[in-house]
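Note that this complex is displayed minus one protein chain, with the remaining chains in position.
Moving on, here comes chain A:
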Amino acid sequence: MRELADRTGFTSEQIEHLHRRFKQLSQDQLTIRKENFDSIPDLEFNPIRGKIVHAFFDKRNLRQESDGLADEINFEDFLTIMSYFRPIEMNMDEEQLDRFRKEKLKFLFHMYDSDHDGKITLQEYRNVVEELLSGNPHLEKESARSIADGAMMEAASICVGQMGPDQVYEGITFEDFLKMWQGIDIETKMHVRFLNVDTIAHCY
């Protein structure tokens, strides 16, 4: 328990809560599979539901050496993914903050980069936009496509500057991705805060 707390940065109390939730999701099994996420009705609302669930099983997020998708994850992996959404603490220094931010951005990058090649190509970008806008039946594919193209052009201009007419922009690499977020305070947007409930102690 102590070791988990150190590694992921959650307090023991928070780990207890998450463990209960894990048990509820996994229906008392030791691991969770993709199907277990189907039991959360609120998640259906979310247009990028597929990508979020996918992110849980993505080996790059699980800090494993290999690539690809895991079939099932245990509680430790669950905590690892959740730790990407920890709020920043007051006592973090510059270096820690920077690392923290990089990790959160890396999580997002993996969400966009679905073929794991380290670059967000135009196709992948379009994919994300289409999914986000997929709820609207009146939206034609063309509109979604043009929105994605427009946004991609802007991204290119930030990263590479003015391109010549025959230059082809391959895709957004992670460094470019980082550049785009400079100055934007994402750490405060990408976290989930635990409620401060007072207990007498925690349960074993």
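Rule of thumb we're sticking to: a contact is a pair of C-beta atoms (placed from the backbone, for glycine too) under 8 Å apart; a residue touches a chain by one contact, two chains touch by 3 or more; residues count from 1.
The rule is short, and it goes like this: contacts and distances are computed from a predicted model.
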Protein name (UniProt record) of the chain left out of view, among "Nucleolar protein 7 isoform X2", "Cell cycle checkpoint control protein", "Glycerol-3-phosphate acyltransferase 4" or "Protein odr-4 homolog": "Glycerol-3-phosphate acyltransferase 4"
Residue among A:Leu4, A:Ala70 or A:Leu108 that touches the chain left out of view: A:Leu108
Option touching the unshown chain, where A:Asp38, A:Asp98 or A:Asp115 are the choices: A:Asp38
Interface with the undisplayed chain - residues on chain A: 17-18, 21, 24-25, 37-49, 52, 82, 85, 108, 111-112, 128-129, 132-137, 139, 143, 146-148, 150-151, 155, 180-181, 183-186, 189-195, 197, 199-204
